[in-house]
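This part shows subunit A:
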Amino acid sequence: MTVPLSWYLIFATALFSLGFFAVLSRRNAVAVLMGVELMLNAVNVNLVAFWRYLTPSDLSGQIFVVFVFTVAAAEAAVGLALMISIYRTRKTINVDEINDLNL
Partner candidate 1 sequence: MDLRALGESFVAMLENVGIPHGWVLLINWILGAVILLGVALLLAIFLIWFERKIAGRVQDRLGPNRVGPYGLIQPFADALKLLTKEDITPDNADRITYNLAPIIAVFHIIMLFAVIPFADKVVGANINVGILYLMAFGALGSMAMLMAGWASRNKYALLGGFRVVSQLLSYEIPVGLAMLIVVLMRGSMNLNVIAQGQGGLFGLGWYVWILPAVFIMYFVAALAEGERAPFDLLEAESEIVAGYNIEYSAMKFAWFYLAFFLNTWVLSAVAVTLFFGGWQGPFAAQIPALGVVYFFIKVFIMFFVFAWVRATFPRLRIDQMMSFCWKVLVPMGLALFLAVAIILKLGLPSAVTYALLFVVNIVILVVTLKLLGNYTRDLPKNKNKRLFAPELPRL
Partner candidate 2 sequence: MVGQILFIIIAAFTLLMGLGTVVARNLFHAALFLVGVFFGIAALFILLEAEFLAMAQIIIYIGAIATLIVFAIMLSKGMMGREAGAYNKQWYFAGGAMILFFGLLSWLLVKMPFAAANASAPDDAIQQIGSGFVGHYVVPFEVASVLLLVALVGAIMLARERN
């Protein structure tokens, strides 16, 4: 246990920020999705680090990570399928060209 907990937390924050940056500024939807995966991974690191340092006898942290895996996989599967489907009709998956949220 020579590594302080805060190192993990800062690492996770950095990874999360990178992922969020990709989400905010990449034009390509798949790159955005990769950013989301980075964010989820950062969360996982946090969960495991908290488990290891704060409650090593209670495995809830690890179990949560498995659920995050599940969510990440489901998100990736549906998200990518959406992109394939959008690409089929629009021939683009650039996020800034898909602005149907605009009224």
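A few notes on this one:
As a convention for this text, contacts are C-beta pairs under 8 Å (C-beta built on N, C-alpha and C of every residue); 3 or more make two chains touch, one makes a residue touch a chain; residues count from 1.
Basis for inclusion: all candidates are chains of the complex that A comes from, given by their letters.
No experiment lies behind these values; they were computed from the predicted model shown.
This complex pairs subunit A in touch with one listed candidate out of 1 or 2: 2. Subunit A meets candidate 2 in the complex at residues 1-3, 5-11, 13-15, 17-22, 24-28, 30-31, 33-35, 37-38, 41, 44-45, 48-57, 59-60, 62-63, 65-67, 69-78, 80-85, 87-88, 91, 93-96.
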